[in-house]
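All protein chains but one are shown in place.
For chain A:
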Amino acid sequence: MSIKIDKEKCNGCGLCADICPGNLIKMVGKGKNRKAEMAYPDECWGCMSCVKICPKHAIEFYLGDDIGGKGTVLIAETNHKEIDWTACKEGCILEKIITSRKDANKY
C-alpha cells in the first residue's frame, strides 16, 4: 500500500510533505523544478492524508501487489462539502464515490 506522485501535475507546494504522518515525502529540486517525491514507498501506512490535501490531485493511492493489488489507483478531490473519490485502472474510471462531509456513516 503506497502512493505515486505525478510529477507533471505536482506544483511543488509541499503540503503533502508537511502532512505525511511518517515524514515520508521529500521535496526535491529548486524553483519550477521543485517536486514532491515519495522517498520511502514501503513505509506508507495508507492513511491518504497526502492524497486528500494535494490541490493538484497529483497523488494516487494503490495497494502493493504483495497484498493483492492489481494496479487500480484511488484519488480524492476534497472540498468543504465532500470528498470525491475516483478509482481508475489504466486511465479508465472504474468507480466514482462521493462521501459528503455532513453524512455520518450508517454503520
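Going forward, a residue touches a chain if its C-beta (ideal position, glycine included) is under 8 Å from a C-beta of that chain, and two chains touch if they have at least 3 such contacts; residues count from 1.
One rule holds for everything that comes next: contacts and distances are computed from a predicted model.
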Protein name as given in UniProt for the chain not displayed, "Sugar ABC transporter permease", "TIGR02186 family protein", "Extracellular solute-binding protein" or "Adenylyl-sulfate reductase subunit alpha" | "Adenylyl-sulfate reductase subunit alpha"
Among listed residues A:Asn33, A:Asn79 or A:Asn105, the absent chain is touched only by A:Asn105
Contacts of chain A with the missing chain: which residues?
-> 1-2, 18-23, 39, 41-49, 61-70, 72, 74, 76, 83, 85, 87, 89, 94-95, 97, 99, 101-107
